[in-house]
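To start, I am sharing the structure in question, which I have written as structure tokens.
Shown here: the complex without one of its protein chains, the others still in place.
Letters A, B and C name the chains as they come in the text, with residue numbers starting at 1 for each one.
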Amino acid sequence: MTRTLINLQGNPRKMVVLGLMALLLLPFMSLRAQTPEAEKNFQQCKACHNIDGPKLIGPNLAGITERRDTAWLIKFIRNSTEVIQSGDEYAVALFKEYNNIPMPPHDLTDEQIIDILAYIDNGGKVADEYLAQMDEAADQDAELVAKRQAELKERDLKLAELERDANRNFGTTFIIVLIIFLVTLFDLFVTKVIKATFVHKTVVLIALVVIGEVVYKEASALGRQQYYQPEQPIWFSHEIHATQNGIDCLYCHSSAEDSKSAGIPSTNVCMNCHNQVREGKITGTTEINKIHEAWNSGNPVEWIRVHNLPDHVYFNHSQHVNSGKLDCAQCHGEVEKMDVVMQVEDLSMGWCLNCHRTTEVQFAENEFFKSYERMHEQFKNGEVKKVTADMLGGGDCMKCHY
Amino acid sequence: MEPKYFRSLEELKIDTRATSIEKPAGDRQFIFEMQQELKKTTTASRRDFLKVFGFTVASAAIASSCEQPVRKAIPLLIQPEETVPGKASYYASTFFDGIDYCPVVVKVRDGRPIKIEGNKLSSITQGGTNARTQASVLGLYDNARYKEPAIKGNAASWQEVDEAIVDQLNAIKQKGGKIVLLSGSIISPSTLQLIDEFFAEFPGEHITYDVLSASAMRQANLKTFGKAFVPDYRFDKAEVIVAFDTDFLGSWLSPVAFTKQYSKNRKLTDGQQKMSRHIHLEGAMSLTGSNADERIQLHPAQEKETIAALLYELGQLDGRSSGKPVSSPVDVKKIARELYSKKGKALVVVGTNDAESQLMVNAINEILGSYGNTIITEVHLKLRNGDDAAMERLVEEMNAGKVDALLLYDVNPAYDYPQKDKFLSGLQKVALKVAMPVYEEETAALADFICPDHHYLEAWNDAEVKTGYYSLAQPAIRPIFNTRAVQSSLLKWLGKETDFRTYIQAYWEENLYEMSENLLFTSFWNKKVHDGIFDSGSKEAMDGSFDAQAALAVQQTVQAGSADQISLVVYPNVAVGTGKHANNPWLQELPDPVSKACWDNYISISPRLAGELGLEDNDTVDVAGIGELPILIQPGQEYKTLAVAMGYGREKAGIPATGVGKNVFGQLGFANGNRQFVKFDVALEKLGGTYEVARTQSHHSMEGRAIVRETTLADYKENPISGNEIREEIKKHLKTLYPKQVYDGFHWGMAVDLNSCTGCNACVVACSAENNVPVVGKEQVLMAREMHWIRIDRYYKGDENNPEVVRQPVTCQHCDNAPCENVCPVAATTHSNEGLNQMAYNRCIGTRYCNNNCPYKVRRFNFYDYNGADTFKGNRKDPAEMTTDLRRMVLNPDVTVRAKGVIEKCSFCVQRIQDKKLQAKNENRQLRDGEVVPACAQACPSEAIVFGNLNDKNSKIAKYFADDRNYHLLEELHTLPSVGYLTKVKNTTV
Amino acid sequence: MYVSPIREPLIRGEKNYSQVTKDILAPMAGKPSKYWYMGMTLSSAALVFGAWATFMTIYYGIGTWGLNKTVGWGWGITNFVWWVGIGHAGTFISAILLLFRQKWRTSINRSAEAMTLIAIACAGFFPLIHMGRLLLGFFIFPYPNTRELWVNFNSPLLWDVFAISTYFLVSLIFWYVGLIPDLGTVRDKAKTKIRKAIYGFLSFGWTGSVKQWSRHETVSLILAGLAAPLVLSVHTIVSFDFATSVIPGWHTTIFPPYFVSGAVFSGFAMVLTLLIVARKALNLEEYITVNHIESMNKVIILTGSIVGIAYITEFFMAWYSGVEYEQYAFLNRAFGPYAWAYWIMMTCNVVTPQLFWFKKIRTSLVATFIISIFVNIGMWFERFVIVVTSLHRDYLPSSWVMYSPSLVEVGLYVGTLGLFFTLFLLFIRVFPVIAIAEVKSVLKSSGDHKKTAHHE
Partner (left out) sequence: MNNSYITAYYYDEEELLEGIRQIKEKGVEILDVMTPFPVHGLDKAIGLRRSRLTRVAFWGGTIGALIGFLFQAWVFTQAYVINFGGKPFFAVPSFMPVTFEMAVLFSAFSMVLAFLIYFKLGPGAKPIIYDERSTDDRFLLIVKAGDADETKNIEKALSQAGAEGIKHKA
């Protein structure tokens, strides 16, 4: 949807028509305002503006529509530099006030900007009539909020547990137990210091169990890198970007929707914001400077891949994100809560299979599945209640290996 | 192919936000990174994890650190809009190498062209390709490419080179010297205009030199039509085709287009009940000859008298005087009657580069009313416009010191000119020698300046292959090396600052734009770049006169030739052709469609002559002083005709080509202004040694088994099941204790129309390109370890001396009761719910049991690490240098690169199936019939391969499977193959 | 006790129990003979050759073998089946002859069983080394893994894994359980402290009490009962590798009995080859007598004839079935490019054993030795004929090829021969070659004449 609108911008004639239409529709537009889409679009603003609260890079937005008229705002939001250069007094003053940092141009339609403004007017909330359609979590109900908080806490605990698990040192345990095991055996047969053999037997038994467990855990982790959390060349925090600034995953990892790989954003994507944002909350300028350095020198940043699939596995992001309608977190975990990204799942074949076996496909919704005539019949008859990926061959080798 | 994916770089450049400036670095940067990435071995873009898993993880992880290697992910600094990582884009382009012409679509993945497909929009080739076109993408990544300009062998900058050349050119101009641009056939109208401009500025001439020339035909047409040209042939309109030594399906003029036309006229599907009748007369055994309904052996020396006799007989039938009666070794009366009965729908062609034969054939075609029906004189084929006589003249002039500068474009006379020494001595007398080659070659090595040309996938170009049929070529990648298009060089030397793209655009705006109906030139241009094709519909002006006198005069003088002398035919094969692509390992390993030999040239000899001389396969002989070459007994060869392939014996090329076979260009003669490809009365000396020729098939008889089922057209019309009667019997016996597996949704199937398959091998190369099939080299082929996933079985039937030839492409049959699946102990090969026989390479431990138990023997084992997928150095076997970083850029990232010790086989191009399914899913629609096309079917110029969903009762494949001609290979084993074959029908009826 | 009146005594010489112990333990004591060293040198040289071939195979890949796209199994699987076949004699002698109460087995069963174990170790080597990716060979075991992927229980190769490993383990415990009392004897006869300690450790604390003996006999009997069908099942399952496939010449229901009798045939031949040398070298002529040899030769006639009939039946079935592929496969065997292998097989396996109908040949040691070697060769060629000639020309003539082994493949075969003889030579030095207790138990009933116990 959004994409097509943006693409139309290249065509001046269509632009004019669209603009005219937008003006005509202005009175009705407010009805459409405060949609979830606006919330999504507002993520771009959020990087620099708060609605209320502490000032960020740009001014707070509360009451913006009262301060300025809509036409001016549309012009300014779309290309602030132009407005400033045109000598608009208000704009020049604003520019000076905010340390001569211009607001970057935005590729938004009039419709979308009006939508965002309405959203701001509503105090950064989506209009009531849309709330029902939205995620339950966003509900105002206190009970739900509490529940969600509890959930989040639980997740935090789980994450901490994962981290602890990741840090468990099996190697040392293994060596210590192995030494005890050997010493016991030696004593049992040769030195015979301890006369009661049941001591030996108990120790040997326990040692065997521990060794077995360690071997099992290590062997199943072989070739996996669960809990892998490498240090990246730039201290980039998903917590700050995704949670605090509320940037959508797909903003940076844009190809996840239509390509095999989700893609690591190229430096110019970083520069979209960091052209202006030159200081971070935690690291100050040190980390952000690295991006600028990369940008200026022309050497791309060498990030370290966290989620690696072996080359004999074909995984397609668009299949899962676009037609599978999966949430990123389902495989990547709560990345938005991580300062340093960690691989949460083990990404093993068994893990893939389990998901394929339990996850339903968009069987009724997606026209594609009409080809499965027999299954459709059974689905209609109610013989089959839910259709999982596995039932349509999601467990076949060739789905991932070719 | 969805046209909507065809996108031009240019078009998109307009779309990008940074319109004003050229993108910094752009694709070059991309390639640079790619190379950087390649150096880091275990990066994400290569799918060769097998190597890691094959050894390092299993052992090293246990042994030491239990740590995975750190993998870096390097994003682009600026992501070009048109490249989404992990997603392929397609660009229309045009393949032309001086011999073959083919409009193509280039698949580009992560900035690298990785596959060539035929362009379905072309009205000429209609999506067909041939082996060389398919293989051309590997040429882009040839290790032996010239990487930068050089002066006398030393690397130089373009500026230095340009300055030096321009100085010298100007000096020659000052003194009024002669500059010669020697090139192969040029079909680019803009380039031709540019050359004209060049010679308007500088004194001299442009000489076209073709290794395979049609100069005799041009001469003949000059006499009959008053114009030297090559007409357009319409094999699809011909109901009777009589061909004298014309390999029109393999190498004559425009084989892809002819194969398309020819096969269209021989299909018996979709209710068609007619097929053409093809009579072929030749001495050597060619691809086309082996496809004929009737093949008549004719000693090359007797060809002319046979044509003369045919002309006479036809004249008699038509009631007009047509020379004198001539006796001929062939029953021409029968042929004449057959031809005459289809007057207006008949076609006679002769491939010999002999003006007299061509003249007489012109007269024959005139009697038959072919002109305007099966031969279009208003449309000229612009291929093969080399002038043999001019080339001879040039060499004389060079030796006489009359040539001051020689610019070499797309020619390699130091290798392929018959009188090589004469050329070389002449070359020494030329003051300024500028070579503009793509690959390392013999001639360029002697040049003063090397101005390396782009590979065609890196360059802008246009083409007019036939009058009014235009196509465009656009770069699919920024130049990998510091090369420059020849046209840009010429522009530069002319002192023009425009680049060649602008030049082409200007040419098109000036000359072609008016023929279109579009309003704006930019939209016209963008559309044409997008499509790659423009048919203007313009015609050549012909006055319609036909002068038969010259032909009749020739007919009177024809002398009878002797069939007793041993003659040697020099022919281009479908793989390396004239040797231009000899450095392409895919082509070197491509088995010849007739002899099934690869990696060498050899003397083909008839069984009878070999028997008389006591020669066996692989015995070495010396024929006409070529040097030591092995013989290969070729059933079907005329008794005293020998044949040898050109294009081998390269001296200065890359690793795969150098030293393979012998250079036989020295055998080409020159007579009556035309190059002669047949040498008469040659001496054959047995040398007593042996030299093994690698062949992919060593047994040539079907042993009476119903493998390729055949019938005749008459029988077929009477009973469509004819030839396939045994199938009913077999079906009756198919009993099973087990319930049949049900395939809901998709059940993929493939059908091969044996009547359409000509055995051209395009599918084999396409498959190799699509599926990263390794090249194993001659030594391994000798050990019968070639890896091709699709092979074309060729059997001889009947008399050894003049056998019938049948062919059958065989891939994995994807049996529903697959014997291979049952026996794999580790479940590495299993059946999918879409009826595919799946192979999980990484699970395979290499017991080869599946291979043994496959009745079709389509499974291939990686005896060594042929692809560089293994970390274990000792495993590597790479005789053709296919594992260099550059070569590996051609690998398809969607297909696993197999390591040593695993079995592989045809997957029905599962990556394409999955891709199209996903596309349909993302677009919320059902998959359409014909949307999924495996590489082999895509490449096939004769549309012999049909692929689709058997569950869809309306699909083309379901109709093919329901055809009476359909049968399955070894169906009696109850393997339930998903590949069907339609019986071969021969039109033996008169 | 019942003594067969016509039967010649099984143990020659006038022996008492003590003498038996001394005779049988003699080869284990003292320094090994010159011949032993010579044998050891030869066989370890062969072993080194095999080690080189193994290295080549692993480092350079299966490409160092002569295999190709059509013939996926060559010498490797030929050797595997050959060794498995040889590995049938020991357990067959011990188990089936025990069940049939054949007393003559007592002198030969120990060494035959040891030979079985070594032969199976040699056999097991081939399926491992012939894998393209040996280091991932563990995929073949159904162990729990994060892929949640198991194995294919339809595959005869997987059955092989189970059959061969079970056979090896059961044969091992059968052999060892039988060894325990004898090891007790060795322990008690040991002169040095170290020997005593080692054999004390190995003898598991055997005392020879009446209850131990009683239960030991029960265990032996039941193990024999288990091993008897097992020994039949192993080669049956090995034959399934071929019989369940679709390749003409392989897809034959006659294979299980034919393979089993072939296995016993070749196993007995190998036992004969070894024992004829061993009895001489170890001075055990009085324990392994011509009688034993003759009995074994009779088994060879029987199994050899079964094998011969099987060969003919195959031909008949090929003709009778009317399947053209099958018919061609058999004609190709007899008259195709590998006909020489077929006729070697026919001569060695069908013709030579028939010579044993003559008593003179049957009881001649030299003749038996020569014929036993012929049988070994013939049986090797039988497997070669089955594996290679069936594969090299199967259904589609376009894929027909020839196969010839490379030096590496020869090296692997020679290497396993080296391994076999090395281990056997070690065996005769460290373990009693003849089951002492069992011989003693038949000494009275089948001995030459039992001298009354003399008092020391």
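Methods note: a contact is a pair of C-beta atoms (placed from the backbone, for glycine too) under 8 Å apart; a residue touches a chain by one contact, two chains touch by 3 or more.
Values in this document were obtained by computation on a predicted structure and should not be read as measured data.
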Shown chains that the omitted chain touches within the full complex: A, B, C
Contact residue for the chain not shown (choose from C:Phe153, C:Phe316 or C:Trp357): C:Phe153
Identified contact with the non-displayed chain, of B:Ala818, B:Cys844, B:Ala869 or B:Leu969: B:Ala818
Which of C:Ile237, C:Ile288 or C:Val307 contacts the chain that the document leaves out: C:Ile237
Among C:Pro142, C:Pro257 or C:Gly336, residue touching the chain not depicted: C:Pro142
Positions on chain B where the hidden chain makes contact: 738-741, 815-822, 827, 830-833, 976
Footprint left on chain A by the chain that the document does not show: 189, 353, 395
Chain not shown, touching residues in chain C: 1, 16-18, 21, 142, 148-154, 158-159, 162-163, 166, 169-170, 173-174, 177, 180-181, 184-185, 187-189, 200-202, 204-219, 222-223, 226-227, 229-230, 233, 237, 240, 436-438, 440-441, 444, 452-455
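Operating definition for what follows: only the chains that are shown with their structure count from here on.
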Per-residue overlap in chain C, given as positions that touch at least 2 other chains: 149
Residues of chain C defined as touching chain A within the complex: 145-149
Residue ranges of chain B in contact with chain C within the complex: 53-55, 58-59, 697-705, 707, 780, 783-786, 791, 793-795, 808, 810, 819, 821-827, 843-849, 851-853, 855-857, 860-865, 872, 874-875, 877, 899-903, 969-970, 973, 975
Footprint of chain A on chain B - complex, ascending: 14-15, 24-25, 29, 33, 44, 46-50, 52-53, 57, 61-62, 66, 68, 70-79, 84-87, 742, 744-746, 830, 832-834, 836, 838-843, 894-897, 907, 910-911, 914, 917-918, 920-922, 924-927, 949, 951-952
